[in-house]
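Only one protein chain is missing from this complex, and each of the others stays in its spot.
Coming up: subunit A.
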């Protein structure tokens, strides 16, 4: 131990260390620099008398000296593991980790002792870590988006599945209640039940076949046929509500038939659901034409929607304030809007409180 503690040997040890050592006065002038640092940083031996701490680091580190390093030395007496870049005599920058301590050599004479170790390899790890962190954050965001989309789809499907199931239950109830039901009537009801079940089956099949990002299958669709199917599917609801539905001649358009069935179902269902109290719902379905597009209107004589609610109703889960006592999940219109947008159309609404609503969408016409 005595051998190691001789001053010459200590200096020799410091000089031969791979770590750079600097001792500075409070004006940041060099009092001591070890040999390895000297050989790497100084151009000439005389430089040792002239340079300050600022000259050892890259320009960008200069500011850190005053904003962090000196305050920490003066306030805390030390700092650890500060990443810096040491400027070599050839102008290269060596990523290093710097430690420092303020020491009193004698009364009222303080020095800063700094040591810097190269950490090129560690710097690479750090870069990789930051890269991986950003990548993980991106992935988490994508997963969250996908998750939220899946959730929306699930809600939307449950909402859509309810319609045929309710239809079937309603029809069975009718058969149950009516003791004097004729064979013809029974056959009619069974046919409707079959259609609802068939529709449900179709929807399930569509879901099973559908991937999240699957593009919709657009084809030539005769909207008159679509409406016919929809009205059959909704027979119970229409009969029960005594709704009067007037359908004008509709065009042939490009679209996805199964999506269009669900769109009309939702819009007609809403027109019936949001009818005026003690008033028979009257629904008009008609088309207008402009250039290569058809505008399809579903107009009702219902309660109407407040102006400030008009944007809200298309949001996922969004419902007008005056409808809280009416069954509904606020999903149907969101689905219609998205589905029509997927088909290249747009869903809009005009409405007046007490007068009724007019939902309309456009779709490309088949020439």
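The rule is simple: a contact is a pair of C-beta atoms (placed from the backbone, for glycine too) under 8 Å apart; a residue touches a chain by one contact, two chains touch by 3 or more; residues count from 1.
Going forward, contacts and distances are computed from a predicted model.
S.K.: Mind telling me which option in "Energy-coupling factor transporter ATPase", "Hydrogenase maturation protein, carbamoyl dehydratase HypE", "Sigma-B regulation protein RsbQ" or "High-affinity zinc uptake system membrane protein ZnuB" is what UniProt lists for the chain we can't see?
M.R.: "Sigma-B regulation protein RsbQ"
S.K.: Tell me which residue among A:130, A:220 or A:352 touches the hidden chain in the full complex.
M.R.: Candidates A:130, A:220 or A:352; residue touching the omitted chain: A:130.
S.K.: Would you indicate which residue among A:11, A:75 or A:353 is in contact with the undisplayed chain?
M.R.: From the options A:11, A:75 or A:353, the contact with the absent chain belongs to A:75.
S.K.: Where the complex has a chain not shown, which of A:23, A:48 or A:64 is the residue touching it?
M.R.: Answering carefully, the residue with contact to the hidden chain is A:64.
S.K.: Have a look at A:15, A:47 or A:85 and name the one touching the chain we're not showing.
M.R.: Counting the whole complex, the residue in contact with the absent chain is A:85.
S.K.: Which parts of subunit A are in contact with the chain that was left out?
M.R.: So the residues of subunit A touching the missing chain come out as 26-29, 52, 54, 58-68, 70-72, 74-76, 81-83, 85, 97, 123, 126-127, 129-130, 133.
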